[in-house]
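Missing here is one protein chain; the remaining ones are kept as they sit in the complex.
Going by the order they are written in, the chains are A and B; count residues from 1 in each one.
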Amino acid sequence: MERIRRDFSTVTLVMIPVAIALNIAVGQLVVALKLPLYLDSIGTILVAVLAGPLAGLVTGVLANLIWTLTGLQPFAAAFAIVAGIIGLMAGLFAGWGWFRRVWLWLLGGVITGIVAALVSAPISAYLFGGVMGSGQDFLVAFFRATGASVIQATFGQGIVADPLDKLVSFLLVWLTLRALPSRFLQRFPRAENVAGRPE
Amino acid sequence: MIELDGVTFTYAGEATPTLQQLDLRIGAGELWAVLGPTGAGKSTLCSLLAGFIPHFYRGSLRGKVRVAGIDVPGSSLGEMSEHVGSVFQNPFNQVTGARYTVREEIGFGLENLGVPRPAMLERIERSLALTGLSELAERSPYALSGGQQQRLAIASILALRPKLMILDEPTSQLDPAGTGQVFTLLRDLVSAGETTVVVAEQRLEWVARVADRCLVLQSGTKAAEGTPSDVLSSPEAEGWGLCESRFSRAARAAAAQGVTPQRPQLPHTLDQAVEYFR
Partner (left out) sequence: MGLLLAVAFAVPWWACYLTLGLLVLPLAALGRLFGPLTRTLWKLVLPFAVPILLIQGFFWGEGEVLFTLGPLSFYRLGLIFAAASIGRIAMLGGCFLLLSMTTRIDMLMRALVERGLPNQALYLVVTTLQLVPRFEAQAHRIQDAQRARGLETEGSIARRARALVPLIGPLLLASLMDVEERALALEARGFSRRGPRTSLVTLRDTPLQRWLRLALWLLAATLILYRLVSWITR
């Protein structure tokens, strides 16, 4: 309980809106570069590493809810759980020390991506197709199930795109954070995820 | 108002102390300027006076620190914010983002402090008037210029009626117009007895114009203390790494070339220069 209060320090609360705004800004840059990625969870992952899994969860969920509230994408809220899980997993992996070993960290990214795709598939299937009726053949089911991303709401991208996207996101966060001096990292509740335990 | 005795502070993870054996006495109702090159410890001193050291920044703190009658190490961030106000460099970062108008933005701190609503309204109006923001009261804080945003930050802090205001290089990101607004405001506030001000700055011309007293820091220790003219005209001034004003530089150059004999009180403002070279 005490840990939760420490995780949600003022610094964390300040970081979350910044991270959510980053999600959107980076997402737009990526679209401008016409790359097959979203990178719309990069801020969420950042918060998760620096402030723990619960903070990452809150960031992800809030990001999608805000998306809905702005009226840009009313259905983003349905995928809030997915975004929350991404933050949660990134935070857990960082808490287990995976951040300090780059290969483990990148593996964590791939795992997160797979889980994200798996969780969002039934959500979009339910939302846009209803419960699968009788007489459906496998192709249609697969087709519908992979319309997972809300940003690029085109079918057939989920299962392949998500792990790659999370891998790159995790990598970018790693590159950015590991170069920061310890004195600066001390601001954040979970600095030890990046820097290791202080001697 | 401020009592520092033998204060030594080292940031966590650093080997050398940023502040060393610092003694300081500042009385109420004065405008003090803290001078020194980058790395001299100005920001650290500001953080200490506001209570961010030791309650936000970690490290080892020794010595006595009493600000506005409060023992700082034994206090908390919440308590300190009721008596000491802080203004920072970047105007944009001081807009909370949680409110939609300038008026509400000023009210943010008052709400946190639990001030009753009638008093809130009155204090907000006063802050707006003191900082010249009354016409902008209904605008979004994000629709203001840098100088206006900085005045908003000052207004928001003023509304909390702090006994002491600490400003850490508040004009470094402002244009000349904005800089002038801020310094003039600070001088007016102190002259009117609203609060005591400690401002860390590099712009010597303005400091010479508005400050009552100066403190020069060098590598975390006190290098000099006194009125702006005394301090800035001191022969040791060149060794402190301060950015000298063009007027005093001109005076020294003139003396070196034998054009005008160098008098003890060097000019640091335009008016002083006019007098000096007459």
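Note that contacts are C-beta pairs under 8 Å (C-beta built on N, C-alpha and C of every residue); 3 or more make two chains touch, one makes a residue touch a chain.
All values derive from a computational prediction rather than experimental measurement.
Contact with the undisplayed chain is limited, among A:66, A:89 or A:121, to A:66. Note that of A:24, A:102 or A:119, the residue touching the chain absent from this view is A:24. Within the whole complex, the absent chain has one touching residue among B:45, B:136, B:157 or B:237, and that is B:157. One chain of the complex is left out; on chain A, the residues touching it are 8-11, 13-22, 24-26, 28-30, 32-36, 39, 42, 46, 58, 62-63, 66, 68-71, 73-75, 127-130, 133-137, 140, 143-144, 153, 155, 172-173, 175-176, 180, 184, 187.
Even with one chain removed from view, chain B keeps its contact list with that chain: residues 50, 52, 56, 77-79, 81-82, 85-90, 93-94, 96-100, 104, 107-117, 120-121, 124, 142, 153, 156-157, 160.
Heads up, the rule we're going with is that only the chains that are shown with their structure count from here on.
Separating the centre of chain A from that of chain B, both taken as means of CA atoms, is a distance of 41 Å. Interface residues of chain B, counted against chain A in their complex, comprise 11-14, 58, 97.
Those residues of chain A that touch chain B in the shared complex are 17, 182-183, 186, 198.
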